[in-house]
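All protein chains but one are shown at their positions in the complex.
This part shows subunit A:
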Amino acid sequence: MEDFKFLFKVVLVGNAGVGKTCLVRRFTQGLFPPGQGATIGVDFMIKTVEVDNEKVKLQIWDTAGQERFRSITQSYYRSAHALILVYDISCQPTFDCLPDWLREIEEYASSKVLRVLVGNKIDREDREIPTVVGEDFAARHNMYFLETSAKEAENVERLFMKIAEDLMQQARSKDLPRYDSNTTNISGRTSAVSDNSCCSKLA
């Protein structure tokens, strides 16, 4: 059963309340959780998906958006293969904070990290951020872009699958930051990909 071929670490960041936890729950558990409290510190979920008939295990670290947990959440950026930066399309301030988040990512994450911008809550009527604006921002900052609704399960599966596919491609071309090497520092340099034998070393 533990026969996944790839293990990828995905970290979600963004202001509190934009729907990070809901996106993760929707993806991992297939549900839209009713009124759970704000995330404290970090939350952890796992999901194994199949890409090109290969099992890919996604370790998903869902971080608290609040400032006060910043020190612990940042410590999770470092080993991320992919970072999902989420904002709420019906809430301008969450979009305005994106540059701050990018700065954090710049500072704490590997430079090779796959970055995805997600505008969540597209089911809502009161949109404040037009799709093009999000697209534009993502393009300017060299990120993937996707709009989702955790509530309506729209694009959620696709989001994570895209990430898994992309990371796998990177892995195959051995262009993935490697975190389970014998040195703990992340150089972000190209190195051997994590395959099953590698991941089983408790990456």
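Keep in mind that, in the parts below, a residue touches a chain if its C-beta (ideal position, glycine included) is under 8 Å from a C-beta of that chain, and two chains touch if they have at least 3 such contacts; residues count from 1.
Criterion: contacts and distances are computed from a predicted model.
For the omitted chain of this complex, the UniProt record lists the protein as "Protein EFR3 homolog cmp44E", which is one of "General transcription factor IIH subunit", "Zuotin", "OLC1v1014783C1" or "Protein EFR3 homolog cmp44E". Taking the complete complex into account, A:Tyr76 is the one of A:Tyr76, A:Trp101 or A:Phe160 that touches the chain left out. When the full complex is taken into account, the listed residue touching the unshown chain is A:Glu67, out of A:Glu67, A:Asp100, A:Asp136 or A:Glu152. Across the entire complex, the residue among A:Thr39, A:Thr94 or A:Asn120 in touch with the chain not shown is A:Thr39. For subunit A, the residues touching the absent chain in the complete assembly are 1-2, 29, 36-46, 59, 61, 64, 67-72, 74-76, 78-79, 179-180, 182, 184-185, 200-203.
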